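One structure coming up, written as structure tokens, with questions to follow.
One protein chain is absent from this view; the other protein chains keep their places.
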Amino acid sequence: MSEPVTRVLTANWDDPSVFGIDGYMAKGGYEGLRRAIAMTPSQLIDLVKVSGLRGRGGAGFPTGVKWSFVPQDTGKPTYVVANFDESEPGTFNNREIVEREPHRFLEGMAIAAYAVGSHTAFVYCRGEFLWPGQVLDAAIREAYAKGVFGDSMLGGGYALEVVLHRGAGAYICGEETALLSSLEGFRGQPRLRPPFPAVEGLYESPTLINNVETLATIPAILTNGAEWFSKIGPAKSPGTKIFSVSGKVERPGNYEVPMGTSLRTLLEEHAGGMLGGRRLKAWTPGGSSTPMLTDEHLDVALDFESVAAAGSLLGTGAIIVMDETDCIVEATRRLVQFYAHESCGKCTPCREGTWWVSRVLSRIELGYGRPEDLPLLDDLGRNILFKAFCALADGAVSPIQSSLKFFRDEYVQHIEERGCPFTGRGPGVEGAAEPEGVGVGA
Amino acid sequence: MGVLSPELLEVAEAIKARYPTGRERSAVMPLLYLVQSVEGSLTREGLREVAELLGRTTAEVEAVATFYTMLRTRRTGIHVVAVCTNLSCALRGANAVFEAAHEAAGIAHGEETSEDGLITVHEEECLGACDAAPVVQLDFANHDRVDPERMHELVAAVLAGEIPAPSRGTAPNDFKHASRILAGVEESS
Partner (left out) sequence: MNAEPVTLTVDGKEITVPKGTLVIRAAEQLGIEIPRFCEHPFLSPIGACRQCYVEIEGQRKLFTSCTTEVAPGMAVKTQNTSEEAHHGQVANLEFLLLNHPLDCPICDRGGECPLQDQAFAFGPGESRYQEPKRTYRKPVVLSPLVNLDRERCVLCARCTRFCDEISGDRFLELFARGAGERVSIAAGEDFRSPFSGNTVQICPVGALTSATYRFVARPFDLSSADSVCGHCSAGCSVTLNARRGEIVRVLARDDVEVNDAWICDKGRYAFRHADLPARITTPLIRERGLEPASFGEVFDRIAEWSTGARVAFLAGGRLLDEDAYALSKLARVAFGTNDLDHRRTFHGGQAEAVAAAAPMTTTYRDVERAKVIVVAGLDAEQEVPILHLRIRKAARAGARVFVIGPRRTRLWDLAEHHLCLPEHQTYVLEEIHDGDAPEGSFEARVAAALREAGGEAVVLVGERLAEHPLAVDVAFSVAHRYGARFALVPRRAGDRGALRAGVHPSLLPGGRRVGTEAERAEVEAVWGAAPAEPGRSTRQILQACADRELDVLFLIGVDPLRDAPDAALAERALSNAGYVVVQSLELGALEAYADAFLPAAAWAEREGTATDWEGRAQHLVPVRPTAGVSRPDWEILAGIAGAMGRGLGFGTIGDVRAEAAGLLSPREVSPRVTAWTGTGKPQRLGDMTLVTYPLLVDEGRLSEGASELKAALGEEAFVEIHPEDAEKHGLVDGGRAVVRTAAGEAELPVRVTEHVAPGALFVPFNQPGLAANTLLSGGFSTAASISSAPEAAATEEGVRGAQAASANARAVAPREQEEVAS
């Protein structure tokens, strides 16, 4: 594709002046909010529905519809919570949005608050984002000082308080109900649904939770129009998406492209191609929780429907790229170790299942695998998938099942050769005892 | 009360006031950061104090504290070096960087903190900066594209009492300072 890409989110990324509120406003920032508060909330929600925007946090739920689920006149306060817990391995678009143009996100959140009748918005910022949290803290202060937040947003009479709340290192807190649990001061374990957060979320009150990228997309929809947005990319997945590309590419980074762009395009036209010109072996379309794909899928359109049809999920659009020098077994082992470490522990299949699988994978990687381990892993994947309390466990199963599907021979090789052909370690390879200094397990 | 000074007790009340009336339990995380910023980790007394501030049992507070990676109830160094070894960083050589960190800090495998209590080194999960893999955080300040040699340099600097400039933002003085920032107590300019 050689036509210029419409930039919804990253248009100003090369301009450091938009970092501060003055520069942001000079470039038309908060005009979207101005327009929003001149509409009625229901007009605003309809607008977002017409745009066809779908949540960028992984679930892909139509944003306008989600906003419309928040009941009015309940007698309880309504809350908006921005999910800035970005912890899905391979994902880093939220971070750069905040680091480069924090106000675009804050503006989107303010618009969302107005749409659902919320006067208090929380930003749940993952703890490890020390600097981005500081950026937001300063930006929020600026917004108060400029009359964007406070008793009367932009003088329109609608009050909005914004509170920054930091996490403390738990991937599960990116799950909506676990986030709410954490924000309420409890352990970050997911909660039963129903009741759904829209109706009884934060503090048992109606709550809207949206991803940072989703919210950051909103101002442009207000200023440029819903129709405009709906025409970008495929009809069912309109708009652009920031894909976070990392791993074995020349230029890892965030790239905003229309939905439906392929990996081939991303690699060739944005990320500088494979690192060192090597061959693509495996990649995730949407972060570690999405099943791996291979070089057979280079031309799959990266939108919700097409990726699902290819047997994976769009997820957060975090593309981790592996080449022929990378050991899939080790990659899978490391990812399952991640899930075991991050499992909240509440439910049996996730807590015990990830523990078990990570130990089996460690053995295989170290050269102590047995033939029966493979059908065992198949079975464990089936026993965990859709059996747990939340989708974290399903995320753990993605690398297990997809790696076994596409790279089973590599597993077999580890087992038969009693070692890892890529690291050259293992009793079968070295003929020595278990190598020291390799950390396994959580 | 022991851990928080009178000034910090006022700060604690301000932290509680960020949340709606009756929902002060939400303040448990920033209050834990606050106490951690004084003692460098979460001690018995620190946990108890947060519990008293919120009218809860120590067990309820400790349950929350032990759930999260960044709230440290174990012995912690003055500085914390976190090396991401998740997939994107591992693909770019993070495991060797983690090795180097242990070596440079003189910490044996299986241990986390140096004998002199200066540095804690641990693996981290994805830090959301994979464009700059391998990523290392020193007291939660990001250092991009760190290779084993650079890792040695970073640790050497810290051991010499100099805090290297991070790739973005400003570096906290140490882990306590970082905790203070995370408690939302420092105004960012």
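The first chain written gets the first letter, and so on, giving A and B; residue counts start at 1 in each chain.
Here, a residue touches a chain if its C-beta (ideal position, glycine included) is under 8 Å from a C-beta of that chain, and two chains touch if they have at least 3 such contacts.
What you see is a predicted model, and the numbers here were worked out from it, not measured in a lab.
For the chain missing from the display, the contacting residue among B:Y19, B:Y33 or B:F67 is B:F67, taking the whole complex into account. Only one residue from A:A82, A:L275, A:A331 or A:C347 touches the chain missing from this view: A:C347.
Although one chain is hidden here, its contacts on chain B can still be listed: residues 44, 47-48, 51, 55-63, 66-67.
Considering the complete assembly, chain A touches the hidden chain via residues 170, 172, 187, 192, 340-349, 351-356, 359-360, 363, 372, 376, 383, 386-389, 442.
Keep in mind that, in the parts below, only the chains that are shown with their structure count from here on.
Taking the mean of the C-alpha atoms as each chain's centre, chain A and chain B sit 23 Å apart. Chain A contributes residues 77, 86-92, 94-96, 99, 120, 126-131, 133-135, 137-138, 141, 163-171, 182-188, 203, 244-248, 252-254, 288, 318, 320-322, 326, 330-331, 334-335, 338, 341-342, 344, 436-437, 439 to its touches with chain B in the complex. Only residues 18-20, 23-30, 32-33, 54, 63-64, 67-71, 82, 85-88, 90-92, 99, 109, 123-133, 137, 140-142, 166, 168-170, 172, 178, 181-182, 184, 187-189 of chain B touch chain A when the two sit together in their complex.
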